[in-house]
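One structure follows; several queries about it will come next.
A protein chain is absent from this complex, but the other protein chains hold their places.
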Amino acid sequence: MSATAALPESQGGRVWARFRRHRLALAGAFVVALLMASALFAPAFAPQDPTLLDTALRFRPPFAEWAHPLGTDELGRDTLSRLLYGGRVSLTVGLVAMVTTVATGALIGITAGFLGGWIDMLLMRFVDTMLCFPQVFLLLVVAAFVPPTLLSISLIIGLSSWMEVSRIVRAEILHLKEQDFVAAARALGASRRRIMFRELLPNAAAPILVAATLKVASAVLMESYISYLGYGVQPPLASWGNMLTNAQGYFDTVPWLAILPGAAITLTVMGFNFLGDGLRDALDPRLRMDP
Amino acid sequence: MIGFVAWRLLQAIPLLIGVSLIGFGLMQLAPGGPLAVYTLNPTIQVQDIERIKVIFGLDQPVYVQYVKWASGLFSGNWGYTFFGGRPVLDVILERVPATLLLMGSALSVAIVLGLSIGVLGAVKRYSVFDVLATTGALFALSFPTFWFGLMAIFVFAIQLRWLPSGGMWELGDEGNILALLEHLVLPTLVLALVITATWSRYSRSAFLEVMQQDFMRTARAKGVPPAARLLRHAFPNAAKPLIALLGVELPFLFSGALVTETIFGWPGMGRLFVDALNMKEYPVLMGMMMFTAIFVVLGNLLADIAIAAIDPRVRLR
Partner (left out) sequence: MTIRISRRGILAGSATLLAAPTVRAQSINRDRIILAMTQEPVQFNPLLYVNAGTENVPEACLFDALWDVNDKGDFIPNLAVQVPSRQNGGISADGLTWTVNLKRDVKWSDGQPFTAKDVEFTYQTIMNPAVAVRSRSGFDLIKVFRVKDDHTIEMELSRPFVPFLWAWQNMHIVPQHILGREQNIQTAAFNSQPIGTGPFTLRSRTAGSHMVYERNPNYHRGPAKVRQFIHKFVPDQMAAYGQARTGEVDYFALAGVPNDRWTEARAFPDRDFLRYPSPNVQFIYFNCGKPQFSDPRVRKALTMATQMQKSIDDIYFGTWPRTLSYLQPTHWAYNSDLRDYTNDPAGAEKLLDEAGWRKGPDGIRAKDGVQLKFTMSTTAGNVARQGCQALFQQNWKAIGVEMEIRNMPASVVWGEYTTQSRFDTLLVAWDPTVGLDPDYTARCHSKMIPVKHRQGSNYVQYENAEVDRLLELGVTQTEQADRIATYKQIQAILHEEVPFAAQGGSVQGHLKRKQLQGPTPNQYVTDITWNVYDWAWA
C-alpha cells in the first residue's frame, strides 16, 4: 500500500490500517489464532484419546512413528493429543486470568491514580492488604470453596495477581495526569469518566500490554502449580502446566517431555506479545516504527 | 513530608489489624489442619488425635484462638509452633539472613540486567538484539523455575562439576565466604532469570514511550549526547512505573522464593512458608503474614516517596 494512498476515514479503520502494516504483530495474531483453533478443534486433530495409557509404548521420542508424531509420555499417552487437549485448558486459563488481572488492575490503578484523595488511599491500602497474602495461600484457600471448573480456576488466578498491575498503572497515571492533554480535556468540560477511559487509558496502554503478556505466562504456570497441589485440573486430564510438572523427574533422560509443553507456552506468550506490540503501536500514532 | 510518612504509618495500623483478622480467618476456613500429619503415623488412633487437638488449643472457638494469639503479639510473644514447641519469632528470624542474601543478590542482578536489556532493546527496537532479547525473556517466563533449576544443577554441578549443587554452606567449613559465594551463584542466577525477564519487558516499554516524546527530540536537537539523554532526560520520566514495580517486589526480599529454595536446598523463608502451609503450622503462617505486611507497607511507602522525589509535579497527599 503506497504511502500516498488515502487513509480510511474512521478512527477504527485507521487503527486497523496501522496494525496491518506491523508484520510481527500480524505474525503474532496468526499464531494466537492458530493456537486457539487447534484447541477448539482438538478432537479433530488429536490422534487418540489423551488419557489412553499403554505403558508398553512409553517414552517414545517425537518424529519416530506416525501413530505418535510427537512421542509418548511416562505412561504411554500420546503427547500430541495431550498438547492439543491441554491447550484447551491452558489457553482458557491464560486468557481468562489475564483479562481478569489486567481489567481489575487497570481499573483500580486508573481510578486511584486519577481521582486521588480518599479513594486513592482506600484503594491502595486495599492493594497493600491483598499483597500481604502470598498468591499460593490465596489460591489454596479460595480454590477449596469454589467448585473447580476451568472458569473458576481462571478467575481465581486472575484475581490473585492484579496488584502489581494496579500499582504500575497508577504510577503511569500519576505521571500522565499532569500533562497538557489532560488539562485541555478538563478545560473542554470532559467528564471524569471520559478523561479516565478515553484519554488516559489509551496513553497508559504500554505497561498494561506488557503486563498482559507476562500474566498469560504466569497464569498458565500458576495453574500447573495449583493442580500439583490438588486443585484445578485433576489427573488424568492434561494441561501444559501439569505436563511440565510430570516431566520433572525426566528432564535429563527424556527432555522433550518438558520442552514440548514449554515450547507451546512460549509460542503462546510470544504470539500475545507481538500482538500486543502491534496493538499499542496502532493505538498510539506518536510511536513510529523507526526510532 | 514528615506528615506524609506519619499519615501513612497511621494507616498501617488498621491495615495490620485487618491483615491479621483476614489471614486468621482464611487459615481457619481452609480445609485441613495440623492434625492430618499424625494420621499417617500407624500407631496413632483417633483418640490420640483428639487429645492432641486439645493440647494445640484447636478445640476452642476461632475467636478465642485469635484473641489469644493477638494479645500475645503485643507483648512480643508470637506464639510457639505446634510441632516442636519453638518460639515462632526464633523460627522465622533464623531464616532471614539466608533469604535476604539470596533475594538481595537476585534482585540486584536482575534489575541491573533487566534494565540494561530493556533500554538497549528500546533504543534499537526490532533489531536482532531486541528480537533475541524478547524471545529470550518470553522463553524464560514460559518454563517453570524448577525446570531451569534442575537443568542448572545437572549441567553445572553434575556434568561440569564447576559449582556445588545445593545448600548454602560448605559443611564443616561454615565460615568460608568463598564457599558461600559458590553456593550462591546458581540459585541467584536461576531466580534472577524470571525477574530479569519481567524487568526487561517493563523497562523496554517504559523507555520506548518516553523516547518518542517531544522533549527527547528537543534534547537531541540541542546536541545532548545519547548517554546523557538516556540518564538525565529519559530515565527520570520512565522510572515511575518501574519504581512502582520495585515497591511491589520489595516484600519478596522477605518472603523468599519457594521453588528455587526447594531445588537448591536453600534454607530460606519461602520453604519455611510452604512447609508451614503443608503442615498447617498456624502460628508460623500468621507470624510470616504479619512480617510480610510490614514489608509491604514499607515497600509501597518508599515507592511513593521515590516517585514524588523524581517528579515534582506529582504531589504527595
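Quick notes on this one:
As written, the chains take the letters A and B, and residue 1 is the first residue of each chain.
Quick note on the criterion: a contact is a pair of C-beta atoms (placed from the backbone, for glycine too) under 8 Å apart; a residue touches a chain by one contact, two chains touch by 3 or more.
Only a predicted model underlies this, so the values are computations on that prediction, with no experimental measurement involved.
The chain not shown here is touched by just one of A:Thr51, A:Thr104 or A:Gln135, and that residue is A:Thr51. The missing chain, though absent from the display, is touched by one residue of B:Phe4, B:Tyr38, B:Tyr66 or B:Phe295; that residue is B:Tyr38. In the complete assembly, the contact with the undisplayed chain comes from B:Pro164, out of B:Gly23, B:Pro144, B:Pro164 or B:Gly299. Only one of B:Ala12, B:Ile117, B:Leu138 or B:Ile153 touches the chain withheld from this view, namely B:Ile153. Interface residues of subunit A with the unshown chain, by the touch rule above, are 51-53, 55, 58, 74-75, 140, 144, 228-231, 234-236, 245-246, 248-251, 253. Annotation for subunit B: contacts to the undisplayed chain at residues 31-52, 55-56, 80-81, 83-86, 91, 94-95, 98, 146, 150, 153-154, 157-158, 160-172, 174, 182, 261-268, 271-272, 275, 278-280.
Heads up, the rule we're going with is that only the chains that are shown with their structure count from here on.
Measuring from the averaged C-alpha position of subunit A to that of subunit B gives a distance of 22 Å. Within the complex formed with subunit A, the subunit B residues making contact are 11, 14-15, 18-19, 22-23, 26-27, 29-31, 123-126, 134-135, 138-139, 141-144, 146-147, 150-151, 154, 198, 201-202, 204-206, 208-209, 211-213, 237, 240-241, 243-245, 247-248, 251, 255, 258, 273-274, 277, 285, 289, 292-293, 296-297, 300, 303, 307, 311, 313-314, 317.
Residues 24, 116-117, 120-121, 124-125, 127-129, 131-134, 136-138, 140-141, 144-145, 163-164, 167-172, 174-175, 178, 206-207, 209-210, 213-214, 217-218, 220-221, 224-225, 241, 244-245, 248, 251-252, 258, 262-263, 265-266, 268-270, 273, 286-289, 291 of subunit A touch subunit B in their complex.
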